[in-house]
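With one protein chain held back, the other chains of the complex are shown just where they sit.
Which chain is which? They are A, B and C, in the order written, and residues in each are numbered from 1.
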Amino acid sequence: MSATGLISKSLSRVRAMVAEAAGRNREPSVRTLERIRQQLRECAEGRGGEVSTRQRAARLADTYLSLDDGGRLAFLRIIALEFGPDPAKVASAHKAYQAAIGTDRQWDSEAALRAAMRSQRLRILTQFNAIPQGVKFLVDLRADLLRFLADEPLLKPLDRELEARLAAWFDVGFLELARITWNSPAALLEKLVQYEAVHEIRSWRDLKNRLDSDRRCYAFFHPRMPLEPLIFVEVALVEELADNVQKLLDENAPVADPARASAAIFYSISNTQAGLRGVSFGNFLLKRVVEDLQRDYPRLHTFATLSPIPGLVGWMRRHPEQLAEAFTPNDWKRLAALGIEGPDAPALRALLSAPREAMADTQLQRALREPLLRVAAYYLLNAARDGKPVDPVARFHLGNGARVERLNWLADTADKGHEQSWGMMVNYLYDPDRIEANLESFASEGRVDASASVRRLARR
Amino acid sequence: MSATGLISKSLSRVRAMVAEAAGRNREPSVRTLERIRQQLRECAEGRGGEVSTRQRAARLADTYLSLDDGGRLAFLRIIALEFGPDPAKVASAHKAYQAAIGTDRQWDSEAALRAAMRSQRLRILTQFNAIPQGVKFLVDLRADLLRFLADEPLLKPLDRELEARLAAWFDVGFLELARITWNSPAALLEKLVQYEAVHEIRSWRDLKNRLDSDRRCYAFFHPRMPLEPLIFVEVALVEELADNVQKLLDENAPVADPARASAAIFYSISNTQAGLRGVSFGNFLLKRVVEDLQRDYPRLHTFATLSPIPGLVGWMRRHPEQLAEAFTPNDWKRLAALGIEGPDAPALRALLSAPREAMADTQLQRALREPLLRVAAYYLLNAARDGKPVDPVARFHLGNGARVERLNWLADTADKGHEQSWGMMVNYLYDPDRIEANLESFASEGRVDASASVRRLARR
Amino acid sequence: MSATGLISKSLSRVRAMVAEAAGRNREPSVRTLERIRQQLRECAEGRGGEVSTRQRAARLADTYLSLDDGGRLAFLRIIALEFGPDPAKVASAHKAYQAAIGTDRQWDSEAALRAAMRSQRLRILTQFNAIPQGVKFLVDLRADLLRFLADEPLLKPLDRELEARLAAWFDVGFLELARITWNSPAALLEKLVQYEAVHEIRSWRDLKNRLDSDRRCYAFFHPRMPLEPLIFVEVALVEELADNVQKLLDENAPVADPARASAAIFYSISNTQAGLRGVSFGNFLLKRVVEDLQRDYPRLHTFATLSPIPGLVGWMRRHPEQLAEAFTPNDWKRLAALGIEGPDAPALRALLSAPREAMADTQLQRALREPLLRVAAYYLLNAARDGKPVDPVARFHLGNGARVERLNWLADTADKGHEQSWGMMVNYLYDPDRIEANLESFASEGRVDASASVRRLARR
Partner (left out) sequence: MSATGLISKSLSRVRAMVAEAAGRNREPSVRTLERIRQQLRECAEGRGGEVSTRQRAARLADTYLSLDDGGRLAFLRIIALEFGPDPAKVASAHKAYQAAIGTDRQWDSEAALRAAMRSQRLRILTQFNAIPQGVKFLVDLRADLLRFLADEPLLKPLDRELEARLAAWFDVGFLELARITWNSPAALLEKLVQYEAVHEIRSWRDLKNRLDSDRRCYAFFHPRMPLEPLIFVEVALVEELADNVQKLLDENAPVADPARASAAIFYSISNTQAGLRGVSFGNFLLKRVVEDLQRDYPRLHTFATLSPIPGLVGWMRRHPEQLAEAFTPNDWKRLAALGIEGPDAPALRALLSAPREAMADTQLQRALREPLLRVAAYYLLNAARDGKPVDPVARFHLGNGARVERLNWLADTADKGHEQSWGMMVNYLYDPDRIEANLESFASEGRVDASASVRRLARR
């Protein structure tokens, strides 16, 4: 049985997919809309005590879950558009505020303006916190919201308010770091299988291997979402900087002695909750994990990732000139010997669409090694958007204070690895002594730290 | 050893008291102020990663704790006045917002106005969450803030922002209800001794008696403040509605069989965190406790308090005419027989200042019984401010959906009982079937539910 | 991946099997024997403190684990034969004891005789308790001992002493009943897969199905063998007495509502520790499980098994005359119509060796139904050895106070079911009101309780 087969997609999601296929994600009927509007109004008024609140919240949650995507969109639009602040009240509070600047009343009027801005949207949403699983419900609701946002910018203020509240609730101070082991509940381990975003967990045996004595797995949890990891990282304790992910994932490899390991390799980091986009805790996770590992294994001195370069091939397609520049006359000479004429031969472009085949040819693979490593180094160090690296994984690790340490050829020979980056992977190094300085200079000046060898490769 | 002797007042508090006595709570030196301002600025900028944040927050917390009240006030004023929103930016965001009403840009501009209102005050304060005990630190800081507020209204916007954030963090959905028993950690039980606000816990033996098998004690906890109850309630399981608190607290009374109890008496409810004023969870607590008791003891059918009437004597002093009105000619006749001429004799007023002595005289006590019960009933049902009962305990229970069930004569014969309410106490009844309706009509119309007998007493 | 593939057989076990295949399970060399003897002597002397004891025990355990079966047998023989009581000392203690009968010295001399009987064998073995996993080590060592016992009756006194000590340690008073759920540690669930003895767990999905909300799984644990169930039972909560095990195990069957269930079916009970043979706790387990279920689901009123009849076909082969007697002339008539002449036709015997094929023929299957049910009923109620049922499962449940409630035709259509009992299964009913009486009359008189219908079938 495949491990992913274990995971029953939530019923509502399946329903939504079926509905979409059937073209049924349409605006709900006027009657349904009126019922939703009525329920939302009752929630916004917030009459009665806790019992009433919880009953209303539970009914509202049931309503929401019973809707298809069309209904949910309508539901969220009503909240966003009809329960916002009253512009007239905001205007008069603002006028009073500005008039009071510099006087004794400035402070009261600031509070009054803030009160006028306070919308009923959040009041409605936070009521869900009273029901069991209410936090998870809200996180999932925001995942829906984010899906709809592209087509419905009107939902933006609702999204901003919800994000701010979730950020307050998921403040790192409230999160609990926990190790996940083979002694963890099966219901939790099943979630790892489901959420692993980097290297698919193929079976329970694969999973057990990733939790063996030469491995570590850590996750952040929220006290109100037990058994639901928010982010998790898988670590291998090895003797030297890892250069191949298939070796790390090999279930038949002998188990190493962690007490003799000198390097901790973070080979998979997965955010699990789409609804928490913008609420960051990855930085904090790695820092805490490094501390924990240092305490348990004083011999460890290298903390690094073995990371994919997910955007490389796509970027290359959009920037073929960069590819061309990476090939020296010498490279072309070697390629010519293999029957590929250059520069800028159509044959080169063909490689883009058949990376696995290209790498299967040993001679071709060797000829491509140097120019492609150069391309990858250039990409990681220079391809930027809004002053930050284009590559999402690079953006994450460099933003956390890591440096680009080493590029690895033939490091991920699975299909996905070939398709994303011609099988290349990169080690980001977390040097405890440099993290803070890197983080600072990356944040303020966008400066990317890299080893001399990577820097050399990136140079033309 | 007295149990309260156990409790070491926090050092800083003691220091503050000593300082105050010595007249040293003055504005700190210019140099100190500059240092504080500098630290606050660094926190507001929020440079670097988690390590830097935590180090800065820890330093700032140390600075704060080392200050006396004068220094703390200055510290909080700097945050309130110098890290608020920029009125100019608010003005321009507001202008754009109003201009966009009704257009597509309305939603973006709402978010932008909200962003302009976001101050750096909260950013500074929430950084404390990153340090161990950071939540408790913030709750205690707000307790300071509330103490200063009366004399420094300029702190109000800071207080409002902090209250809003604490309300988000202490949302009832995040709180954990837990039973406290003699098997609870001593460090936690010590807190009960320290925080009990209604009937002082005199010794560990007194405490053990309150946790015996015919008692229950429940508290709410926050996941980040372990061993620190937020609010707790002490319950006695008895055979009928209790009418005397000394009987309930008698350590030598035989232990009753809880399985035969028909009434659960909430005889002490204490809020413990001054810094959480305005963040309410008392309502929720009683509801959850009633559920828990009903499940464990299906024979229970009465849920009621035995509560003090803390404001009665004070209110009477301010409203002597109410006292006079409660005495009928018949009452005066009985008093005259005891040598007290009326109406409105100065002798009556004298009773106010010596309640214990008055009650010690059996004949006098009997003569006072009816008129004083009438006064108390009138007070509870009619003495209001802003449409809510003047008495804080009445306000709490009536706001939670209880009703005034019965007045009890000679119910608390401790000094405090005499001084607050001539020894009278009141039972507020929590009838599961009426709580929600009461709560609703009290909130919307200020209607107070009361039993027929109390209603009759209150009538003139 | 098959779930059983998960389970790595213990290395030493594998080694033993390999060695056996290679004919290498021979007596170890004289030098090895001398080393073992020397280590055992040191343990028996028990010099020094805890550190020395633990070190010696750990070394001795390593020695034992490194031996193949031949070596282990020699090891155990040395303990059994060379560390027993000294017959001469026993004789003189016995003489003194008998002489003292009726005098004051009787009681001292009884203690002295007991001391003389105390052997060093147990002293050696209990030292293993000092090492981590020592209890499990001893349980596994006894499993070896039991394997060797058939060929080496000399080991008997050692086995008896070890059994007595394990019985003291595994007294039901020390065991903990725990529910196993999908939230249990994966390392524990893996053990269920490994130990399930009745209906193989085919995959993690099969396992998850057996732990779903309409199922319960309970096990006994010993405080010193965490994550190691001693015995476990799988229960299905259903609407009526179950008659087919494949239905119960069907992963695609809809999940039932346990609150509406009226019957709890114990469909699999597995003892896990071969080394605890003779130490019984099955009776206690079922009793405790029934209590737990009654508390959680007051609507449950039927507690019964759906059990295999493992010895039926084998017994029938040994007693062909019983088979013949079960067929009436009418049965033969129906069989004759299908081409099988009787009575006692060789064709009937052929059925014994091809049950699956026989059952696949619908007409034949129907013709066999009545006579085979009669055979099974007779077998369960009458086939006895030493006054107890021959069938081990019957012996277990009847010894626990159950009664034979119903026979089920075509109840287990897996190969094993056909081969053991032509696919028939039996419900043993645990009627809380009759358990004790049944248990008593079974223990004292061997009386088997059975329903009227089964009793009728068993009659000729």
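We take it that a contact is a pair of C-beta atoms (placed from the backbone, for glycine too) under 8 Å apart; a residue touches a chain by one contact, two chains touch by 3 or more.
Since this is a predicted model, take the numbers as computed values, not measurements.
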item	value
Left-out chain, listing which of the shown chains it touches	B, C
Touch with the omitted chain, as defined above, among C:A74, C:V172, C:V198 or C:A414	C:V172
Option touching the unshown chain, where C:E110, C:E325 or C:E419 are the choices	C:E110
Sole residue of C:R37, C:R59 or C:H94 that reaches the chain not shown, by the stated touch rule	C:H94
Hidden partner chain, touching residue among C:T126, C:Q194 or C:Q294	C:T126
Hidden partner chain, residues of chain C it touches	47-52, 80, 84-85, 87, 90-91, 94, 97-98, 101, 104, 107-108, 110-111, 113-114, 117, 126, 129-130, 134-135, 153-157, 160-161, 165, 168-169, 171-174, 223-224, 283-284, 287, 400-401, 435-436, 439-440, 443-444
Interface residues of chain B (partner: the chain not displayed)	1, 3, 5-6, 182-190, 203-205, 208, 227
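Keep in mind that, in the parts below, only the chains that are shown with their structure count from here on.
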item	value
For chain C, the least number of touch steps when starting out from chain B	2
Chain separated most widely from chain B, comparing mean CA positions	C
Chain pair whose interface holds the most contacting C-beta pairs	A-B
Chain A and chain B: spacing of chain centres that average the CA atoms, whole Å	43
Centre distance in Å when chain A and chain C are each reduced to the mean of their C-alpha atoms	51
Residues of chain C touching at least two other chains	none
